[in-house]
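Left out: one protein chain. Kept in place: all the others.
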Amino acid sequence: MASLSVPASGRGLLRRPTANTGFWSWFTTVDHKKIGILYGMSAFVFFIIGGLEALLIRAQLYQPDGTLLNADQYNQIFTMHGITMIFLFVMPMSAAFFNYMIPLQIGARDVAFPRLNAYSFWVFLLGGLFLYSSPFLGGAPNGGWFGYAPNSTTDPSIGMTFYAIGLLITGIASTVGAVNLAVTVVNMRAPGMTLFRMPPFVWMGLVVQFLLVFSLPIITIALFQLLFDRRWDTAFFDPTRGGEPILWQHLFWLFGHPEVYILILPAFGIISEILPVFSRKPLFGYQFVVFSGIAIGFIGFGVWAHHMFAAGLGPVANTAFGITTAIIAIPTGIKIFNWMGTMYGGDIRFASPMLYAVGAVAMFVIGGLSGVTHAIVPSDYQQTDTYYIVAHFHYVIFGGAVFGIFAGLFYWWPKVFGRKLGEASGKVQFWLLLVGFNLAFGPMHILGLQGMIRREYTYPETLGLTFWNQMSTVGAFLIALSVLMFMVNAVRTQLKARGETIEDPWDARTLEWLTSSPPPAHNFDEIPTVHALDEFWHRKYVEDERTGRLVPAQAGASDESEPPHGGGHGSIHLPGPSYWPLVSGLGLPIMGYGVLYSWWLIGLGAVVVLVGFYGWALEPSVAEE
Amino acid sequence: MADLAISPEHGAAGAQDEHATSTGLPNTKIAMWVFLASECMLFGALISTYVLYRGSSQTGPYPDDVFDIPYTSVSSFVLLASSLTMVLALASAQKHDVARMRLWLLTTAMLGLTFVGGQVYEFTLFYDEGLSITTNLFGTTFYVLTGFHGVHVTVGILMLLSLVSFSAADRLPHDAAFPVEMVGLYWHFVDIVWIVIFTVVYLIPTPSPAPA
Partner (left out) sequence: MSEIESRFEEELGARDMPDPREAQAPHHEHPSAKEYIRIGVILAVLTALEVATYYVDVGGALVPTLIGLSVVKFALVVMWFMHLKFDSPTYARFFMMGLAGAATLYLVVLIIFGIFPVE
């Protein structure tokens, strides 16, 4: 038997916990569903914080010569806004969806390495908390989320050291999680679920994990180099000793560009799930959606220097990257057409998930169009470092990924919690968000072309930028209102009496809907055997031979006809809860503070890590009676 | 929540007899190879930083001033030998010869320790000759690259010693060859990184700037 776990007998360092319910069980859970909820809740809290930072930015920029924030405060706020939204909101929220849904969609009972899964979550949370301790300990990161050297290496405040360490910690979480999910998808699919019978969300998830696995090491080294330059005066980016600041840009964007596909592909997956369900049609061109996702991932590693067109790489490099950047628009375009093809001729219901999904596609197209204009190098010379770029990436990240996230929240809320979010409120909230979002970011295209520069804490009256800035600020507050509405919707939904649970409220197509809502700890009573793409749909409906229309399948026809599979005999085996992922995780921020303050803390943190890992390795698989 | 028996197989990882994996391959082994693939990206960044800055140091000491190729060659032989003993440890584990397995694992760890010790000593010599991590680009890139490698070796040594002590305490699973194989993959990887470093950093000469 190929296993790393120790025999069932023997005592670990601590008694293995057994509780699967109750407040404390959340700290020791290894259940992918609970971990998904933990990721989701934490990510949403960071979304609020990042949103408040955005409101501060917009309030400051409402008028010329604004005095709400001084330059130094502004730098910290916009830096933390970027770091929070990217690393502490979108990525963990995607992790929430992947963690909860991927095992269910592939018919598995959990991910490949449940304790490692818990570890990923705790390390992410601790990394986020570490980053947010910085304003209380001397100053938040202030060099932009992209941390360009030599500004980042020489800034006298402590913020960028927090930046380097904090992102190293969250990077560990993402890398570990990526390996876990990649192995899960590759290796733990239900019988009969070949790769091309996987839901598109799972495919996009698989591509994202590989993007993470190959891009995170690059920024890891860049961050270490930054950290060493700041903390121990090394020469990596020091021009006075021959160092090349541009090296930072290369290493950062070698990670940073795949990163933006890491941000958007989960939303593309969610959209690819929702459009077929709410059009009552299969995903048009499933193979094209899958292959284009793979292509985006692959080509995504070949475009990084389009963030550096104005950095002086020379015409050959610029041309090459301009070409690859133009090429990468193609697979995305293919997806757009496939999504449109899915809806065309479908029996469409515009419930909230569908509104958000369609909204995400539309907003992403706008962002993609501005993106294509950046691919043309001379045009980018005008656009770069202006608000035109800010408009572009908010259209794709907020318009694409965040709208996609809301779509996923509305779509899967009943799966996770057994109740639907309020539809009426959801619809109003969608339109409010759509209006507010476009009002906030649409004018930024104009502002950018009028010359408004990024990352500047204020602007003079004489530039004539005031009007659109004011519109943009109004839009930002409308967004805030919409998010508030969503939160009220969520709280009210959760507080009301459970009532009768509708297991399959959307009449969906994929396996996660085969089990109860919410699913039991073991996910499925019987692991399903898969015969087709959209397996769940095919169990519900068959095509009538005469009319060709869909009619309900014979009740109970396919479910029970399969012999029990896998661990179906007798009891179901699930991994028990564990303290060790949290304990080992705690060592990392301790080491982080050690880098800032004291070698002793580094040592202590390392000891905690080691104790955590040994406890983990020696933990009996079965809790003591 | 009543009857959820917790079985050994699910504790951490690995394919289970009763649960087929989609590829027929064990989870942990796939995970290890994916991890090693990501480590290629990690060391690639460090090595290419070194290569980028080769010859760009504005002050000495320069590589020629400090390198002792015969000394480092011995280190390299030691690390290579440790890969051999590692694979012999695995072979013993596969034959269920536990005593031999522990012996070879211990030998591998000792060779690894010799390597790391040799590196540390080498660093102190360089430092005495005026090469610190802040002196110049050579110092910065050299110590960070070899330092990262050394940390990886040290982690490997810890894992090897853990295997030996877990085995002695009868805490390894019955199929001890599997964790030995996993640690072995990691160990060999650390060795092949050194193969690259030895060539790129030590053997391929860096022209020293002409004296002013």
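First chain written, first letter: the chains are A and B, and each begins at residue 1.
The definition used in the following text is that a contact is a pair of C-beta atoms (placed from the backbone, for glycine too) under 8 Å apart; a residue touches a chain by one contact, two chains touch by 3 or more.
Keep in mind it's a predicted model, so treat the numbers as computed, not measured.
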Residue among B:I30, B:V116, B:L131 or B:V183 that touches the chain left out of view: B:I30
From A:L313, A:V474 or A:L586, residue that would touch the chain that is not displayed: A:L313
For chain B, residues in touch with the removed chain: 15-17, 19-26, 29-30, 33-34, 36-41, 43-45, 47-48, 51-52, 69-70, 73, 76-77, 80-81, 83-84, 86-88, 91, 94, 184-185, 188-189, 191-192, 195-196, 198-199, 203-205
Touch list for chain A against the chain that is not drawn: 1-2, 186, 189, 191-192, 194-196, 210, 213-214, 218, 244, 246-247, 250, 254, 287, 291, 301, 305, 313-314, 316-317
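Please note the rule applied: only the chains that are shown with their structure count from here on.
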Residues of chain B that touch chain A when the two form their complex: 1, 3-23, 25-31, 34-35, 37-39, 41-42, 45-46, 49, 52-53, 56-59, 133-134, 136-137, 139-141, 144, 158, 162, 166, 171-175, 178-179, 182
Of chain A, residues touching chain B in the complex: 1-8, 10, 20-21, 110, 112-115, 175, 179-180, 182-183, 186-189, 191, 193, 213-218, 220-222, 224-225, 228, 232-236, 241-244, 247, 251, 521-522, 566-567, 571-576, 610, 614, 616-623
